[in-house]
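Please see the structure below; I have some questions.
What you see is the complex with one protein chain gone and the rest in place.
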Amino acid sequence: MHTSYSRIIENAFEEVKALPDAGELATYIPELANVDPSKLGMHMTCIDGNHFGIGDDLHKFSIQSIAKVLSLTLAYKIVGEPLWERVDVEPSGTKFDSLLLLESYKGIPRNPFINSGAIVICDILMTHLKDTKVEFLEFVRELSDLPKLNYSDKIADSEKRTGYRNVALCNFIKSFGNITNEPEEVLDFYFDMCSLEMTCQEVSRTFGFLANEGCKISDGTKIITKNKCKRINALMLTCGFYDESGEFAFRVGLPGKSGVGGGIVALYPKNYAMVVWSPKLNKHGNSYKGMELLEKVTTHSEMSIF
Amino acid sequence: MHTSYSRIIENAFEEVKALPDAGELATYIPELANVDPSKLGMHMTCIDGNHFGIGDDLHKFSIQSIAKVLSLTLAYKIVGEPLWERVDVEPSGTKFDSLLLLESYKGIPRNPFINSGAIVICDILMTHLKDTKVEFLEFVRELSDLPKLNYSDKIADSEKRTGYRNVALCNFIKSFGNITNEPEEVLDFYFDMCSLEMTCQEVSRTFGFLANEGCKISDGTKIITKNKCKRINALMLTCGFYDESGEFAFRVGLPGKSGVGGGIVALYPKNYAMVVWSPKLNKHGNSYKGMELLEKVTTHSEMSIF
Amino acid sequence: MHTSYSRIIENAFEEVKALPDAGELATYIPELANVDPSKLGMHMTCIDGNHFGIGDDLHKFSIQSIAKVLSLTLAYKIVGEPLWERVDVEPSGTKFDSLLLLESYKGIPRNPFINSGAIVICDILMTHLKDTKVEFLEFVRELSDLPKLNYSDKIADSEKRTGYRNVALCNFIKSFGNITNEPEEVLDFYFDMCSLEMTCQEVSRTFGFLANEGCKISDGTKIITKNKCKRINALMLTCGFYDESGEFAFRVGLPGKSGVGGGIVALYPKNYAMVVWSPKLNKHGNSYKGMELLEKVTTHSEMSIF
Partner (left out) sequence: MHTSYSRIIENAFEEVKALPDAGELATYIPELANVDPSKLGMHMTCIDGNHFGIGDDLHKFSIQSIAKVLSLTLAYKIVGEPLWERVDVEPSGTKFDSLLLLESYKGIPRNPFINSGAIVICDILMTHLKDTKVEFLEFVRELSDLPKLNYSDKIADSEKRTGYRNVALCNFIKSFGNITNEPEEVLDFYFDMCSLEMTCQEVSRTFGFLANEGCKISDGTKIITKNKCKRINALMLTCGFYDESGEFAFRVGLPGKSGVGGGIVALYPKNYAMVVWSPKLNKHGNSYKGMELLEKVTTHSEMSIF
């Protein structure tokens, strides 16, 4: 970690910390409404192994949709390019849980990061793995060096009780024939997948391989090929923030993925993985202060892929 | 120019040259249908001034929508951030001349690279410049070091006679109040702007400043700030290829912009500007062989921002 | 029954019978694919009690969506005008199971005859009745003078196993808060409701009250007020045939309602209820020969509300 980077981060953190509260807690998953809305943390893990954190970066939060990048990675690793016959790679221009485009595109989700696409990825994993929940968890444990990581029943149950929109999405896709397994079982895995809880530090460690051309930073293990790594990063840039993906690329200039738990991971390929967390969301469902913080850090450090 | 780059380009060129013909010539502008469909050229200009070309890279073609990046650059330079109150920065997920989203977003085009957005940019330039056509031409002449560059009346007239869809777009936006000048005059400039003709070499020279943090490569003149340059590049990545923007980011991994004349410009920031030209278009309106060529070059050279 | 009417019907029947087979059997409910596709029947019940039938008019068929008029009648009778806060009265312009407009209208179905609207009506009945399935069946038994009428488990089970699109619709509406009961229970009633089987004769008798200003033809019992009767008829005219409602009004000129079992009921207010049945459907999901037959009868008899 260069000293100059840490100073930039510290200054940006103080500025954003002082901003008036804006945005709303995610309410559609009741359990997420119980989080302390004033939390703010950030952690950066560089590919040389250095890392640096500030604020609530060691406090666990629900990573929610951030996990979709991990399930996509595992499915892409297993299935390869035929994966893209089941899900497209285009920005959707619509909200995260929209059903609109599914109708025009006959059950092919626009990309793997909106809910419909992530549900199809879950279905694909279930078809290729014996014990999907266990094997996916093993994969994330390996990436994160957290051998005891587990799904959060409390979060998953909370969403299972109220996730009518996702039940609708899954059954709608099934009606087009693009879900192979039983909707109920696919959703059960989907809700569990989204329930993982980690700290900023842990998430930045977990995502390090995407900043490191597909290899785990701690020990160099090849998780995925360089070419697949590049493509996942491209997808995060064009599709990682629902109908605000263009805005994030425009303001921050890095591939990233947000979750309604208020976390955002951003990657500077060949440099670092950076994670911010602040629970209040803007109207597009992305962390309000998280986006502010990332914009300040990348603008001041002039670190961007563009 | 590294020797290895030129070898990669030569090999990719031969491979793509040999591909069976696919795609169709743009027919909606009658004049474009007269182009030799077998043309294939490429030219790369590096920020150190080296450049390298192959095939029909010294043959002039109609740059069409590629010019939209130049009009955006001029408008952004003049107006600054308030520009984005008139046009958004999100991928549209729809065809280049779609009217669909304009209705939902009350006349605010999704981004400056779809036709509706480019028309609004033309309107903005007309409001801020005295003699818009002349001043825009001066701007492109300076960027391209082509003091005699001129609009092509033949191309512009051809489109003016048949461009009903663009007349519809412009009047539709006017009905929402997001066009200030008379639709007829705005379109007159828009069609002229798209009529510029250049060679691959000339376009790659013209776009060099976007690969060079906003400064002209030949003499270092600052065209636009580093931050604005980064943002224009981000927009090209998320929105440069209509409803195939995600696919281009996924396969090629560089910011770029296509035109229905069959040209594509792609930028590797801090490295080079590369232009390909092949007139036959895929169903999304982007050059079929152009995309193939760019994918091969970037994959084999492992040059990508991701 | 005037002799002239029966002659017109006989002639029209022979003409349509002789038409080449067109259309397809409904396949999305597996059980419906087992029906003899050559069946053709028609029965007319006049408000003076006379009735007249031809062809397979005494053969039972699955009335499917035709039942939606009966559930609407019962709900309207119970709830009155506040019913329309939960469902609108506008033609949808889309397919029977489209989710598109639900998103724009925030979970308020466009009308009670598309699937989404009929599901909301089922939810409303469940909230107001103690034993919904039994009480709805009682209501239809009274209208039809069929004390032993019952749901068809075979049809209902067939649809329950494959009705993913309806599961999607119901959960989608629930996510907007416009379903009060559990989606699973609402759908269980919905599928049962659509499973009723009757003959053309029985359906025309059942629907007689709508041709008779709200009163049962056989004994004059007032089922619903004159004003409500008029309004249900108006709804059948504007919304009874999904995205072919305009076509039916244009060609036939009577209020009506179709079902994917191939049945159509049409009403000439203050005159008669007429039912046709032919299982093969056009691309809009309406009986191909049924519509032909109704058009011929109404055109030749000059019986139309216009």
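Some observations on this one:
For reference, chains read A, B and C in written order, and residue numbers begin at 1 within each chain.
We take it that a contact is a pair of C-beta atoms (placed from the backbone, for glycine too) under 8 Å apart; a residue touches a chain by one contact, two chains touch by 3 or more.
Please read all numbers here as calculations on a predicted model, not as lab measurements.
Here is the thing to keep in mind: the chain we left out touches B, C in the whole complex.
Contact with the chain not shown here comes from a single listed residue; of C:Asp56, C:Asp123 or C:Glu244, that residue is C:Glu244. Across C:Lys68, C:Arg110 or C:Lys160, the residue that sits in touch with the chain not pictured is C:Arg110. With the whole complex as reference, residues 88-94, 101, 110-111, 226-227, 229-231, 233-235, 237-239, 243-247, 249-251, 253, 255, 269, 299, 302, 304-306 of chain C touch the missing chain.
Chain B residues in contact with the hidden partner, per the touch definition given at the top, are 98-100, 102-103, 164-165, 167-172, 174-175, 183.
Throughout what follows, only the chains that are shown with their structure count from here on.
If each chain is drawn as a node and touching chains are joined, the picture is a simple open line. Two chains share more touching C-beta pairs than any other pair, namely A-B. Measuring from the average of all protein CA coordinates, the nearest chain centre is that of A.
Distance between chain centres (mean CA atoms), chain B to chain C: 55 Å.
Under the contact definition stated at the top, not a single residue of chain A touches 2 or more other chains.
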